[in-house]
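Note that one protein chain is taken out, while the other chains of the complex remain in position.
We call the chains A and B, going by the order they appear; numbering starts again at 1 in every chain.
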Amino acid sequence: MRARLYSVAASTSLRERTMYLGNFTASMLTYGLFVFIFSRVWAGAYAGRSEIAGYTQSMAVWYFIVAEITSFGFGRYFWGLSRDVKSGQVAYQLGRPYDFVAYNYAERVGGSLADAAVILAEGLAVGFLLVGTPPSAGGGLGAEILRGGLLAVSLLLAGSLNFLLHFSISLTAFWLEENDAFYWVYQKLVLVVGTLVPIEFLPDTVAAAALWTPFPYLSWAPARVFVAFSPADALSLIARQLAWVAFAVLLARAVFSLSSRRVALNGG
Amino acid sequence: MRKWRLAAYGRFMAAAFAANVKSVIEYRVNFLVQTFGMMLNNAAFAAFWAVLIGRTGAVGGYGFQDVMFVWGLVSTAFGLAHILAGNVRQLGRIIMEGSLDVYLLQPKDALLNVLLSKTDVGAWGDLLYGFVVLGLLPGLSLERLALFCALAVPAAVIFASAFAMAESLAFFMGNSQGIAGALSEFLLSFSLYPEGVFGKGLRWVLYSLVPSGFVAFVPLRVFRSMDWPLVPALWGVAIVYAVLARAFFGLGLKRYESGNRMDTRV
Partner (left out) sequence: MAAIVAENLSKRFILRVRPQGRFAALRALVRPERRIVDAVKGVNFSVDEGEVVAFLGPNGAGKSTTIKMLTGILTPSGGGARVLGLDPARERKRLAWSIGSVFGQKSQLWFHLPPADSFRLLGAVYEVEPKLLRERTGALVERFGLAELMDVPVRKLSLGQRIRCEIAASLIHAPRVLFLDEPTIGLDVVARKEIRRLIEELNKRDGVTVFLTSHDMGDIEKVCKRAVIIHHGEVVVDESMKTLKHRALSRKHVGVRYARPTSMDLPGLSPLKRTEQSARYEVDTNRHALRDVVRALAERGELVDITVEDEPLENVIEQIYAARSGAEAAAVTRGGSA
């Protein structure tokens, strides 16, 4: 068990990230602008109606605020990983006495906890200013606390899933120098399937099919936990997220062992 | 002796352009990936609008075709601005690092010289995207094509002028990258969403500091009603923005400090 190593890696990168607040301004600005524009788009879309596919205007805005946290808070792993693969940094790390996937997870996701926390705080503040209080958790203070806890769990799982998928995509750089295109496709699917609009807005057949892909579990799941909270639904969503994370771990390990064999053969 | 100023600038631009195309030819894979990414991004948002408008009908006064037209026009104008004035997004860095020297030593208008000296080959994808959209929209005609071009040119000039002004802030502040980036992002983002969803107060800003009104909102109105008489007005607005950008840059130039950093033209 190397738990200590991984927790040190995570906390070091977290501290480095928070040393300079200027690190966050660019993504905070884009996120804030995006939330503002979408709150206006929803105001336009809801003109003359009170709900769309089961969402009120307030729910739709809060949905967007939470759904975007994964992209903005747990978002840029691909670029860092790809760069490290191409520069040979990864090949060098292979010789170190730790689990490569776990170490990278600890370091990179650990560091982005700060981004996610900052974006979440900004989202709550901006949302409050734009559309007032979020939909209630439906059961007093206890339910609010439970929702907060489950939201945190769900966001963390979404971030972990995002990392693992980025990891698998970025390691294709061992085979293909220009692997950005894969990432673009992935990123746009994340955007369309559950981030820009709730899954329920999509045509029924598309929505049903989408639930069998990992994309809704990056955005839709935590957003649902927040805007349409019930303990049973939340636990069911989290269970499905866990299943996808487990699958993504296996995928990441498989891609990694294939690529490290490639390094062994080609010498990086 | 130097009567044919325009011809000389034309020859200069052609030479700069040829040099640029050569220097990026080795990045053609990069160009393809970039264009692919752009198409994908635009497709993702097209899907979003199709879903939303499919549910609710027009949003903020924009139907699906209106949204597509605006994305097409903004993309073409943005692309054109970066093809002609490829250095516009680097202007702040060029000022900050003192790389403006090389342009100042040459007998050309400094702002035009620095802007025109580079082209962004990736922007050809953006330029073409608008025409693809126009081709897909119903009712394609020669007149609509002509109007589209007549609207894209002033929009491109306004884009370039606004970016140049934001980047020229580098003359006045230590590091203006953040604020220039934000202004550019605002301009692009606000242009791509329906005018009707923004409140009255914000609209003032969108017709001045962040001129989304002139690159997207008004052109859409003109295009919808084939309102040719308004086109010269947009060209006039574009000229005003260009003159302002030129003046603002000139004001900054007096304060130029020319840092001493090793650099090369890339």
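One rule holds for everything that comes next: a contact is a pair of C-beta atoms (placed from the backbone, for glycine too) under 8 Å apart; a residue touches a chain by one contact, two chains touch by 3 or more.
These numbers come from a predicted model, not from an experiment.
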item	value
Shown chains that the omitted chain touches within the full complex	B
Option touching the unshown chain, where B:Ala14, B:Ala43 or B:Val243 are the choices	B:Ala14
Contact with the hidden chain (one of B:Phe45, B:Trp235 or B:Tyr256)	B:Tyr256
Sole contact to the chain not displayed, among B:Lys108, B:Arg203 or B:Arg221	B:Lys108
Hidden partner chain, residues of chain B it touches	2, 8, 11-12, 14-16, 18-19, 22-23, 26, 98-102, 104-110, 113, 174, 253-258, 260-266
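The rule we apply is simple: only the chains that are shown with their structure count from here on.
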item	value
For chain A paired with chain B, centre-to-centre distance based on mean C-alpha positions, whole Å	32
Interfacial residue positions of chain A with respect to chain B in the complex	25-26, 29-30, 33-34, 37, 40-41, 43-46, 49, 52-53, 178, 180-181, 184-185, 188, 191-192, 196-197, 201-203
Complex interface listing, chain B residues touching chain A	29-30, 33, 36-37, 40-41, 43-45, 47-48, 51-52, 54-56, 59-60, 178, 181-182, 185-186, 189-190, 193-194, 196-199
